[in-house]
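To keep things clear, I will list the structure first and then write my remarks on it.
The other protein chains are all here in position, but one chain of the complex has been omitted.
== chain A ==
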Amino acid sequence: MTTTSPLHLAVALDGAGWHPAAWREPDARPEALFTAGYWAGLVQEAERGLLDFVTIEDALGLQSSRFDGPDERTDQVRGRLDAVLIAARVAPTTHHIGLVPTATVTHTEPFHVSKAIATLDYASKGRAGWRVQVSGRSHEARHFGRREIPRFSLDDLGSPAMVELIANLFDEATEYVEVVRRLWDSWEDDAEVRDAATGRFIDRDKLHYIDFAGKWLTVRGPSIVPRPPQGQPVVTALAHSAVPYRFAARSSDVAFVTPFDTGQAADIAGEVGPGPLVFGDVVVFLGDTAKEAVTRKDRLDALAGTPYTSDAYVFTGTPGQLADLLQQWQVAGLAGFRLRPATLPHDLTAITRGLVPELQRRGAFRHGYEASTLRGLLGLPRPANRYALGGA
């Protein structure tokens, strides 16, 4: 048995799993994807595995095999529920695990998202996070009708127009997260005084207008929700290249990145820099033997009609082999991992009942929840309130 420093472990929940044919696995429950029980069951399993948190994928458009619009396919899972509401629905049925729903910033209001995530933090007693998502998709913009985003395909990734669009969207996202964080701080922790003698419910000097005026957003504040239990819920972002790395470094507490080998893991961790915890994203097909895992992937690929590819590294193997990989990448500079189960519940239970015990044996993972908040699990301090610092 070797002992290494503990790593952090999250799973990314999405539909029936990340493989497009996942819903056809014998243990899948495709008819239950839109029920509360389905999601509660998965998150409870992740909690039994002592994972730090789950993320819940979401988007403002229908799933598609194309970047630039719906694909009219009928052979894959289509449709999903609002991730923030799934997280809220699951919160009272769990007690330790962090809940990190995705919410898009491009077409939404920071005031609404701020109060929703703050409220998730209250409903979960300090376990809320948020995965910030930017949308550069023209069809999602058309669902709102408030701004035009030109139609791009992924082949246009390097075109000057798309480079400019991406830079602008991430600038806007940077402002957006700043507004949300200021709204979380807009009440000092002890603002509610309930002073019967003077009749004052709050000390209004401990509430603050944020008066944010940026290039994209102007928001007055304060929030209508008092400062949440964690002070600021945990902000996370997925990043693949320089502009999003810069955004994640500035705005997030946890950055999800997608290296394909140990060297890249080190390079990317260095590029993101020392601000956020850097987690590696890995898609996992797990089996009792490496051959079994490969066979599973092949079977799913055959059902889907094409070999599965991903923005993230695709791992096939045993929980023990995965533990080896995670520990190598950890040494290269990653603080933890967000594993994307290829199919649910199979790869989730392989993580909680195979990978986790293996990591525990190696002294690399917790044996019990050591903190009651998500920040506590991640070793992140509760942030001081920026408005309280100067003194009232």
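The criterion applied here is as follows: a residue touches a chain if its C-beta (ideal position, glycine included) is under 8 Å from a C-beta of that chain, and two chains touch if they have at least 3 such contacts; residues count from 1.
Basically, contacts and distances are computed from a predicted model.
Undergrad: Report the protein name recorded by UniProt for the chain absent from the figure; options are "Nitrilotriacetate monooxygenase component A", "Substrate-binding protein", "L-lactate dehydrogenase complex protein LldE" or "histidine kinase".
TA: "Nitrilotriacetate monooxygenase component A"
Undergrad: Among A:L42, A:V100 or A:A116, single out the residue that touches the unshown chain.
TA: Within the whole complex, the residue contacting the unshown chain is A:A116.
Undergrad: One chain is left out of this view; which of A:W18, A:F53, A:F152 or A:W187 touches it in the full complex?
TA: The one listed residue touching the chain not shown is A:W187.
Undergrad: Give the residue, chosen from A:A12, A:V177, A:V225 or A:L344, that touches the chain omitted from the document.
TA: Final answer for the missing-chain contact: A:V225.
Undergrad: Give the residue, chosen from A:R78, A:R246 or A:R353, that touches the chain omitted from the document.
TA: A:R78
Undergrad: If the hidden chain were put back, which residues of chain A would touch it?
TA: 23-24, 26, 28, 30-31, 34-36, 40, 59-63, 70, 72-82, 84-86, 88-93, 107-109, 111-112, 115-116, 118-120, 122-123, 125, 139-140, 142-146, 187, 192, 194, 196, 199-204, 207, 217-222, 224-226, 303
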